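One structure is given below, encoded as structure tokens.
Left out: one protein chain. Kept in place: all the others.
Think of it as A and B in the order they're written, each chain with its own count starting at 1.
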Amino acid sequence: MALIKQTKTEPTAIDVRSIVRDFPQLQAQLHSADASQRRWAARELLEHRNSASALVDRLPVESEPSVREAIFTTLARLGDATAVQGLVECLGSDDASLRNEAIEALKTMPSEVAPVMQGLLHHADADVRILAINVLESLRHPRVEQWLIEVIESDPAVNVCGCALDLLTEVGTRHSRAPLQRLKARFASEPYIQFAAMLALKRIDPA
Amino acid sequence: MTQAAITPEEYLKFTEFFYRKTGIRFEESKRYFVDKRLYERIKESGRESFREYFSFMRFEASGNELQSLINVMTINETYFFREEYQFDCLVKSILPEVSAKKARGEPIRIWVLPSSSGEEAYGIAMCLLERWPGITEHDVEIISSDIDTRILDMARAGLYSQRSVQKVPGAYLAKYFKATTRGYQMVDSLRGAVEFTRVNLLDAADVRAYRDFDVIFCRNLLIYFDDLSRKQAALTFYEALRPGGFFLLGHSESMSRISALFQFRKFPDAMVYQRLEGGLA
Partner (left out) sequence: MKCILIVDDAATVRMFHRAILEGAGYVVQEAVNGLEGLEKALSTSYGLFLVDVNMPKMDGYSFLEALRRRPEIAQAPAIMISTEAEMTDRSKAYAAGANFYLTKPVRPADLLLHVGIMLDGPIA
């Protein structure tokens, strides 16, 4: 027994699963009883431009983590309007890991997410607004600071402002200085806001 | 033009950001190391100050500057027996567990990425031959892959510099290398023991055939990928591993910024990841 080398240059035998590639078959396979089949289908569906809807529909009922991960990754790569919409809907889910994985996926799609960001930042549900700010973190968009300033100027929910503050600590410029002072005044009795606003002001370049 | 010094607040801002992105934390003691490289990047990118540079890097759509930044902040050199404690873990903990579950005649399969010039894969081969008693009872297949065909050619050729072999134990150097005027030439028997292949990890067609591995080493590669690519790579490795298979990252890397797919396991010599069915950590 020893170190051996396969004589053929490509390792392993024929992969039966890779033969199944047509769209209806893959869609059906997304509901297979076998998790590895479902995971395979979720990955292969990337080859089909209109598969976002089938993937989005599968999410709420998919319990196997590796399959969910494959679905989210494919949706992020597809990046079309259906994918974005489906991921945005996940933000309202009761399932914490579904929400958070959706944010993860949205964070990798900054240009597709930018158009819906304004709406999300004004969503009626404060929790969704918080999640929207989490997505903002990865958005390389010229309006990011301005959106954060709007939040701290007018959002009534203390935790939404707190979340915006955390990001402003990293991206804030002199434009944020006065809004930060106003926020401190608005939540004068809230120790976390005082702490975080002072930190953000310290981090903003004094020039 | 003198560079404006990086202020303590700027240092904190940078290190906090870098920690969030990579998991690598630079303490105050690393000031010199970090500052030097930041100045380098500030100058290279044509910016005038840290503030300007940070803003540019932070919001650059391509993410290229962030990648360059990560490159300079992490130490990239390759040599034999780098992070040797992981090889100890392989031999003392991982392989005993893997081989116990093997059917008679079933080979143990190890995938090593990136192959770079081959030091890691050949190093593993030497460890197996010299330090793992089980090598006499089990076949082991080592496959090492890279995207760069030139470096694969170098790996196959097996010619190394003094710098590359400085950590090779004397006895191994004598047994597995021949000193020549051009450097240390790896002996044919060991060169023949590793299969080098070209693979683009992010190309689904390329990686489809990579399956049923018992151990995957992917050290100091994922840190250079963007977030989505890292997740894709993690899924690829999950698929490539047999259930129960093991996955190792580099010393300062962690799956914590990538994916929860793998179970974290602490062995006496190293922390490793394992593919378990059900995916529960």
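Following the convention adopted for this analysis, a residue touches a chain if its C-beta (ideal position, glycine included) is under 8 Å from a C-beta of that chain, and two chains touch if they have at least 3 such contacts.
All of these numbers come straight from a predicted model, not from anything done at the bench.
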### Query
The complex has one chain that is not drawn here; which of the drawn chains does it touch?
A, B
### Query
In the full complex, which of A:Leu131, A:Leu183 or A:Ile204 touches the chain missing from this view?
A:Leu131
### Task
For subunit A, enumerate the residues touching the unshown chain of the complex.
96-97, 99-100, 103-104, 126-127, 130-131, 134, 158-159, 162-163, 165-166, 169-170, 190-193, 195-196, 199-200
### Task
List the residues of subunit B that touch the chain left out of this view.
16, 19-20, 23, 254-260, 264, 266, 271, 280-281
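Note that only the chains that are shown with their structure count from here on.
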### Query
In their complex, what parts of subunit B are in touch with subunit A?
9, 12-13, 16-17, 51, 55, 58-61, 63, 107, 109, 125, 128-129, 135-143, 192-195, 197, 204, 208-212, 226-228, 231-232, 234-235, 238-239, 259-261, 277-280
### Task
Sort out for me which residues of subunit A touch subunit B in the complex.
1-6, 9-12, 15, 18, 35, 39-40, 43-44, 46-47, 64-66, 69-70, 72-73, 76-77, 104, 107-108, 110-111, 138, 140-142, 144, 169-171, 173, 202-203, 205, 207
